[in-house]
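Got a structure for you, questions after.
Of the protein chains in this complex, one is absent; all others appear in place.
For clarity, chains are labelled A, B and C in written order, and residue numbers in each chain start from 1.
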Amino acid sequence: CGRDHHKVRHWPAQRFYAHAVSALKAGNYHHAVTLLEELEGSYPYGRYAAQAEIVVAYAYYKSGESDAAIAAIKRFIRLHPTDPRVAYAYYLEGLVNFNKNKSIIERTFGVNQLRGRDSTALRAALRAFETVVTKYPHSIYATDSAERANYLIDMLARNDISVARYYYIHGAYVATADRCKRVIEHYPRTPAVADALGLMAMAYQRMGMVHLSRDTARILARNFPASPYVKRLRRAHVLGGS
Amino acid sequence: CGLFSSARNVAPPAKLKPFHARLKVTRVWSHDTGNGTGGYDLVLRPAQVGGTIFVANENGVVAAYKARNGHMLWHRHLKAQITAGAAAGQGLVVVATRRGRVLALKADTGANAWTAQAPSEVVAAPVIAPHGVYVASLDGHVTAFGLSHGRRLWMAAHTHPALTLFLTARPTYAAGILYEGYANGELVALRARNGERVWTSAVAQPRGGDAVERLIDLAHPIYAQNIVYADGYHGAVAALAAHSGRILWGRPLSSYRSMALGGQALYVVTAHSRVMALANASGGTLWAQKAFLNRRLGSPALAGPAVVVGDLAGYTQWLSRRTGELVARKRVGEGAIRAAPLVASVGGHKGGSYVFVLTTTGRLTALTFRPIRP
Amino acid sequence: CHLLYRPTVQQGNVITARMIARLHVGMTKNEVVYDLGAPAIHDPFHPNRWDYYYSLKRNYKPRIAEHFTLYFKKGRLARIVGTPRPTPRHIYGESDS
Partner (left out) sequence: ASFVISHIKVTGLKRISLATVMTYLPLRVGETLTAARAERAIQALFKTGFFRDVKLLEQGHTLIVAVSERPAIARITIKGTHVIKPKKLLKSLAQMGFAKGRVFNRALLHETKQALRRQYFNRGYYAARVVTTVKPLPRDRVAVGITVTEGKIARIKQITIVGNHRYKESRLLGRFKLGPPNLFSFFTGNDRYSRQKLEADLENLQNFYLNRGYLRFRLLSTVVAITPDKDWIYVTENVREGHVYRISHYRFAGHEVLPPATLARLMRLKPGQIFSRERITKGTRRIIAKLGNRGYAFANVRVVPAVDRKNHTIALTLFVEPGQRVYVRRIRFFGNTVTQDAVLRRTMRQYEGAWFSAKRIKQSVTLLRRLGFFTDVRVTTPPVPGHPNEVDVDVHVKERPTGSIVAGLGYSDLYGIFINGSVTYQDVLGTGKQVSVTADTSVAYKDINLTYVNPYYTSSGISRGFNIYDSSFNAAAAYTAAYNESTVGAGVFYGIPIGVNREINIGLAAERVGITVNSTSAYVAQQFVARHGSTNDIIKATFGWSRNTLNNAIFPTSGTYQQLSGEIGLPGGSLEYYRMSYLASVFFPFGRQYSLKLSNEWSYGNGYGNTHSLPFFKNFYAGGANSVRGYQNESLGPRDILPPHDPIGGNKRVLASAEFFFPVPGTSPHNRSMRLSTFIDAGQVYGPGQPIQFSQIRTSFGIAFDWFSPIAPLSISIARPLNARPGDQTRAVQFTLGTLFMY
């Protein structure tokens, strides 16, 4: 039952902000957060208030508190919908979700182990990056957002392919065909489409749907001649000698 | 702020201060009649018919004593948990139990007369009248039983709120009409013969946001010369015309004890144990006595020139009816006194009236009083 | 080797005799779905070809497979290729012991 007697600093707004930025640079994120919150508390109206709100989100992100960061971002967007910094807010939201579930190993070595993991955070990141690309195309964050969005789309497609391959190995050919169809329909512009076509053709062949198998194999051969599946399908007499 | 902070719901009781005695109260006799309320928050009251006093205890003990000298006439140990009683009259002594059973005994010998079943738990003493025995149960029902056979004559239901006080108003019988105060702040007049509703009058409205603020139980109404006086917790003190239920006057006051009426004044004990005298014609305050705040005073009674009321430590406090000053104090035991003292003329050579006080430990004491010449 | 346990793999639509009885050329796509349920295979590149396929592979027992194809023209069932056969009742009732 002790009082939380934190010392109330009576600083002008600039001093709060300056100290907070230096704390951020020094990597002391928690201290930066307390300073910025106090700035918001004492000067809720000044020039620095809005800036503090977005910087505190960045501080939360750097200190690993992704949920607090997202909450701060959403509040900033609601309060200042037309502020030019909103583009950065969406971009930051994408970054927070992008790195949310990365384990220490992945973070330090950048090992791409995102594959096959819970993708809820990744889908949120994708939505945020796509917002930046569509609503703020000429903001400085647009190019990086587009790049990261494509990376995420490709990775989500490859997830589906690995699941399709799992079901093919276990003889669940309807499941394989469904997953491949999903990739072709949802992620048409990703390289994974080649594997989807190849696997689907083989699944059709295993189910005795020769006509479908041949058509799919032909589409694969025409669009992705270099795909390893083309060779396998030739060997399996699905594709003719041409 | 310690771990077991001594949080209390109510402020501590006021200390007793010295006073200038103007009344001499002496104890005539005193007996332990049983286990009293057995530690539960019940209100058991003594009853009197002629020269006999009847008392009931939670452990099932019912006894009759000679009023003048306290000799025990008869003693019964019923196998039930008595939560309401005792009522005496028409040759019967009636008590009621936790599970709603109504037990009637013969007043002279204590032998069983009849038993009956009320619809729910009964915590208010039954009322015995020429036409029957009337019992108000906790679920808002009033049930009438035949005097001689105990069979049910009629039953009147009434709405009751989700949260109520653990008290039920004892009905009042006058001239063929039963007046009952309910837990939703309404006073109802019922025809004693068939339970037909004569009128309903809202003495007080529940107000406030939640169940506790909306608590508004009415207490035992008092009838005198065609006027019914009612009071309620979080409610008001009001006087209503007995035949129509029209409210003559009303004062916002919170009291869950029954009142005492005498001469031109109505004596009320409020929820915080302030004793007040109101003019029964207008409800204006004659006097207010704040010396006993939070001493959880019981219901008041009139004894000669004084108003007598018991407190949580077994003291009887005697106040002057005219001025409200403390005129006497007599301790009768350890347990609290909740029921109104019973003032009855005992006959015999002295001719004066005795005051019978029952504590929650089951101790019954007879007191007499006479003024001290200045 | 026979000792190895492989979980049972079931795929595709279960077809009952009553469904087959109700099936006839000329039905709209919705009517077919109401009768047989959605097709197991609906190739993205052949919108008007529905394949009803069923297979059950249980430990060390030969795989059971049923397959027939429905072709639609202008939204109506035009051709049925392959003979729709009801799935044996005891099979689809079987569950993994």
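Going forward, contacts are C-beta pairs under 8 Å (C-beta built on N, C-alpha and C of every residue); 3 or more make two chains touch, one makes a residue touch a chain.
Quick caveat: nothing in here was measured; it's all calculated off a predicted structure.
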{"item": "Visible chains that the absent chain touches, using the contact criterion stated earlier", "value": "A, B, C"}
{"item": "Which of A:Gln14, A:Thr120, A:Thr134 or A:Asn223 contacts the chain that the document leaves out", "value": "A:Thr120"}
{"item": "Full-complex contact with the absent chain, from B:Gly51, B:Gly70, B:Gly91 or B:Pro119", "value": "B:Pro119"}
{"item": "From A:Trp11, A:Tyr166 or A:Phe224, residue that would touch the chain that is not displayed", "value": "A:Tyr166"}
{"item": "Sites on chain B contacted by the missing partner chain, in the whole complex", "value": "1, 5, 7-10, 40-41, 98-100, 119-121, 138-139, 160, 162-167, 209-212, 215, 233, 256, 271, 296"}
{"item": "Where the unshown chain meets chain A, residue by residue", "value": "1, 4, 37, 40-45, 49-50, 79-83, 101, 103, 105, 113, 115-118, 120, 159, 162-163, 166-167, 169-170, 172-175, 177-179"}
{"item": "Chain C residues that touch the omitted chain in the full complex", "value": "3-7, 9-14, 37-38, 40, 92-93, 95-97"}
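By definition in this document, only the chains that are shown with their structure count from here on.
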{"item": "Centroid spacing, where centroids are CA-atom means, of chain B and chain C in whole angstrom", "value": "83"}
{"item": "Intercentroid distance (Cα basis), chain B paired with chain A, Å", "value": "75"}
{"item": "Residues of chain C touching chain A in the complex", "value": "9, 11-12, 40-46, 49, 51, 53, 55, 57, 63, 65, 67"}
{"item": "Footprint of chain C on chain A - complex, ascending", "value": "170-175, 177, 181, 184-185, 204, 207-209, 212, 215-216, 219"}
